[in-house]
Structures are given as C-alpha cells and as structure tokens.
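Entry: chain A
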Amino acid sequence: MSASRIVPIVMPKWGLSMKEGKVTGWLLEDGSPINIGDAILEVETDKIAGAVEASEPGVLRRRVGTPDTVYPVKALLGVIAEAAVPDAEIDAYVASYVMPAADEGEEDQAAKYEFADTPTGTLRYARRGGAGDNLILLHGFGGDLDNFLFNIDALGETATVYALDLPGHGQSIKNVAKPDLASLTAALAGFMDKLGLKDAHLVGHSLGGAIAMRMAAEAPGRVKSLTLICSAGLGSEIGSYVDDFVAAQGRKDLKPVLETLFADKSQVSRQLVDDVLKYKRLDGVDAFLKALAQAVFGGRKQQDFPAAQLAGKAPPALVIWGREDAVIPAAHAGNLPGATVKVIDGAGHMVFMEKAGEVNALIKAHIARS
Partner candidate 1 sequence: MARTLTMRQAINEALDQEMARDQNVILMGEDIAGGQGGDGELDAWGGPLGVTKGLYHKHPGRVLDTPLSESAFIGAAIGAAACGMRPVAELMFLDFMGVCFDQIFNQAAKFKYMFGGKAQTPIVIRAMVGAGFRAAAQHSQMLTPLFTHIPGLKVVCPSNAYDAKGLLIQSIRDNDPVIFCEHKNLYDSQADVPAESYAIPFGEANVVRDGGDCTIVAYGLMVGRAMEAAKQLSPKGPKGGVECEVIDLRTLSPIDWDTVIDSVERTGRLVCVDEANPRCSIASDVSAMVAQECFKALKGPIRMVTAPHTPVPFSPVLEDLYIPSAAAIAAAVTKTMAQ
Partner candidate 2 sequence: MKTATKKKSAPAAFPLDRAGLLKAYRTMRTIREFEERLHAEFAKGDIPGFVHLYAGEEAAGTGIMMHLQDKDRIASTHRGHGHCIAKGVDPKAMMAEIYGKASGSCRGKGGSMHIADLSKGMMGANGILGAGAPLACGAALAAKFRGDGAVGISFIGDGASNQGTFLESLNLAAVWNLPAIFVVENNGYAESTSRDYAVAVDSYVDRAAGFGLPGVTVDGLDFFTVYEAAGEIIKRAREGGGPALLECKMVRMYGHFEGDQQAYRGKGEVEDIRANKDCLKMFSERVIEAGIIARGELEAIDRECLAVIDEALAYAKAAPLPKPADLLNDVYVSY
C-alpha cells in the first residue's frame, strides 16, 4: 500500500485573512465511508462557520482534530484512506505529518486580489485555477467576491475562476453614474473585455443572477452557461432584505438583517457583521445602495425580468435555490424554461455558503455538461 492512497484532511483557508480555525465538531464517525463533497467536520473562524468537505472518496480513518481547539491553516485534522490501509500505516502517517510551510509565492499567487481598470472604473477581482473554461462568479446586492470563499477554490480545480466585486461593492469603485441592472451588466462586459475573456460560464447569486441573465440576453455568444443561485430576475416578489440592509446603521440592526440570509442564523459571526458594516460606511456606498435598491427593487418589487429577454436564446442553465430562502422565494426556481432546477433543503439565500460542497458539485457538473 502506498502512502499516496492516504489523503489528509487539513484546516482549510477560507479567504485571504484566515490564519487559523477552530474545530467545532465532527459530523462523521471513524470508519464512515466518504464520497466527494461530503461534509466531514465543522470549522469556525472569526468570520464564518462552515463544513470541511471531502475532496477524495474513501473511509474516514482517523479524526485528529479535537473539538473546541484552534488549528492553523493546513494543520492535519483527519485522515481519509481506503479500508484496506492498515492502522499502523495510518498511525505512521499521522505521526510523520509535517504541515506544509506557508509558501509565500504560492500564497500570493493564489489569494491575492487584483484590480482591473474598466470603463466603469476600477473593479476588484480574484482569480483561481488556470485550466479549463472561464467562469465568473457574481455576488448579490451588498455582497462582495469574498461571499464565494467556500466555492472559489473548489471551482478553480476545473475552471479558470474569476470572482468580481460588482461596481459599488467590495473594493470596486463606489462612484457609479447610474446604478441599475443595465450599468452593472455593462460593467461585467467591460471587465470581460479588459481581461480578454471572449466568453465565460456565469454563476450569479441573487442580483448577480439577474446580471448574468441580462448579459446572456445582450451578448448570447459570450455566455457559455448560466448558473443562477437564488436569483433575482425570475419573478417580482422580494422580501424586505434589501430595504432593511440599506436602512441598517449599526451592528445591532444589521445582524438580524444578515441572519435572514441563512437557514442557520449562527452562520452570522461578529466578523461577518463587522465586515459588512465597514463596507456600508465607506463614502459613497450608502448613496449607491439606495439608488441601486430603488432601480432594481423599488417599492419592494423586482423591477427587471431579464429571464423574459432570454426566451429562445438561453444558454444551458442551472437554477439552484435554498428551500428556506427568506429573501427571494424558492418558488421562483421554476421560472426559467428549460433550466435544470435544484432546490436544496436546510439552506437559505446563501445556499452556496451553507451547502457549499453540494453547490460546488452541481456547478462543476453543469459546466462539464455545457
């Protein structure tokens, strides 16, 4: 038996600033069979709580990480191997495991944010992978590219992934002439032009989904496939989230608003709230969000239906929804004719965070098909 058949489970790195994480609990027992994408154990950082998922199949042979203990990124938390591998070999593997030294060069390559000067202004993005088709991740209203921290690396295994801060969001330009769906779509086109991306698979969450659809309608040749996650633009109903998000001034009023995004409210950590609050307080953001909210979701009704413009020219489309989405009803999932639909239980509007492994697998399969 070769040690290469032993696969380590390590403390993941979710986002640029993550240095360590706390094991909060194991979801599987020793000896459990494992398939790719299965959630194995739960980890919490100051920003977010999430599940570590299997990247290889096998059997969970050893739980190394102790609950309620903090481990650095890349520390050994467990071992996956086939049932046939002897215990002694597992013991030896654990005993001799050396945490890979932080490779500065690699880290810079992998995690660095980049900036592109587009006609709309400077846009921030992150890039992962390098093989395969282009894939662009588009976040929702008030979000940023870090929303995809559980997805970007996994998707980067089979595609060249770009995650974009939309204009007015994250660390992209805040001074946007006319914040609406048309200008955000134009910004996406400008971004693709600037980076020389002739076409791409678009994965859009919420508002980002509406942008992806509009892009597909306006420039069908540039969109190889659509993945719409709890997407706007598929119906008129929308909850009070957008209004509440815009109105929230401090941590106390913002936290309950952010909690409506998740089926599991405990996902909203103090750091998540702080980060959103810091964003909201940047000069220009408040005015931008108010204008964008009015243009796209004014009067608590969705104002744009790019799905309608797609009739007859829609690229292969996958619609994913969290069953407990409290922002846009999951009933909208069926509103794009011809699309593959997957509604996931136990998840809310941020289904791609709450059920990252499942969503990542769905997207990968969808792209492979398209």
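Regarding selection, all candidates are chains of the complex that A comes from, given by their letters.
Please note the rule applied: a contact is a pair of C-beta atoms (placed from the backbone, for glycine too) under 8 Å apart; a residue touches a chain by one contact, two chains touch by 3 or more; residues count from 1.
If you're wondering where the values come from, they're calculated on a predicted model, not measured in any experiment.
**Q** Could you check which of 1 or 2 is in contact with chain A in this complex?
**A** The single touching candidate among 1 or 2 is 1.
**Q** Going by the contact rule at the top, pick out the chain A residues touching candidate 1 in the complex.
**A** Residues of chain A touching candidate 1: 17, 113, 115, 124, 171, 174, 249-252, 270, 278, 281-284.
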